[in-house]
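A single protein chain has been omitted; all remaining protein chains appear in their positions.
Now for chain A:
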Amino acid sequence: MFETARFESRQRLTGSTVVALGLSAFAAMMVLIAPGLLDEFDVEALTETFPPALVEAMQLDVIGTIEGFIALELYWFGWLLLLAIYVAYSAASAIAGDVDDGTMDTLLAAPVSRWQVLGEKFLSLLTPILVVNVVVLVVVYAGTQFVDEPIAAADLVAVHALSIPYLLLWGAFGMLASVLAPRRVVAEGVAAGAVVATFLVETVADGTDLDWLGVVSPTRYYDPVTILTASEYDYTGAATLLVAAAVLLLASAVLFARRDVR
């Protein structure tokens, strides 16, 4: 049990480290330039130059504080979009990629069930999710202390911890794409494309007549800006994401168990 999860996790370690270092460097830069920028920032003037709808969509009204600035510059883009794409993309190649290059045959020739293979490959996605979250959490905490603009530690931990259900959901979606798509590139494209599409839908539809569209967007259930600026943690949203992830994963497992591996 868990041999595949262990093997795959180790395989993902290098990529996870690279992503963690990249996002850390970006985070460090944002933290370092934040105090200088915030001094010069006139939020009132800024929000007046843009149309109100855009201000609301981009949540520009909160950018004047270190919490709001980091939430928007780092977590909003970095987590809701970039890290989600990475996880969905990795998941998408997990099954479809192995089927494409024949690795799946070698694996399925062993006395393992398809459920086990899929489940353990999904578990291995915890490697990038945990490595990146822990490393960047430390960097942001230390950085904000260093520039003397501390962010409440509880809020920082929450913004990272509550991102895990969000990222797991994209992992499960990537798995579903991986099982359904005829080829690896199709699965990867669908998974990454879906992240971008739902991110845009939620950003654009928020507060408009199309608001209901955002209900199906995972970004609605994890809001780093509210966590950091208002210390409001959406546990219901996190639970919703976990349930959705479980449903998608279950569907992937059922489909994978039935499909032909060619």
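Please note the rule applied: contacts are C-beta pairs under 8 Å (C-beta built on N, C-alpha and C of every residue); 3 or more make two chains touch, one makes a residue touch a chain; residues count from 1.
As a working rule, contacts and distances are computed from a predicted model.
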Query raised in the report: Name the absent chain by its UniProt protein name; which of "Monovalent cation/H+ antiporter subunit B", "ATP-binding cassette domain-containing protein", "B(O/a)3-type cytochrome-c oxidase subunit 1" or "Halocyanin domain-containing protein" is it?
Result: "ATP-binding cassette domain-containing protein"
Report summary line: Among A:Thr4, A:Ser24 or A:Ser178, contact with the omitted chain is made only by A:Thr4
Report summary line: Touch with the missing chain holds, among A:Asp105, A:Asp211 or A:Glu232, for A:Asp105
Requested in this report: For the chain that got dropped from the picture, name the residues of chain A it touches.
Outcome: 3-4, 7, 11, 98, 101-114, 257-258, 260-262
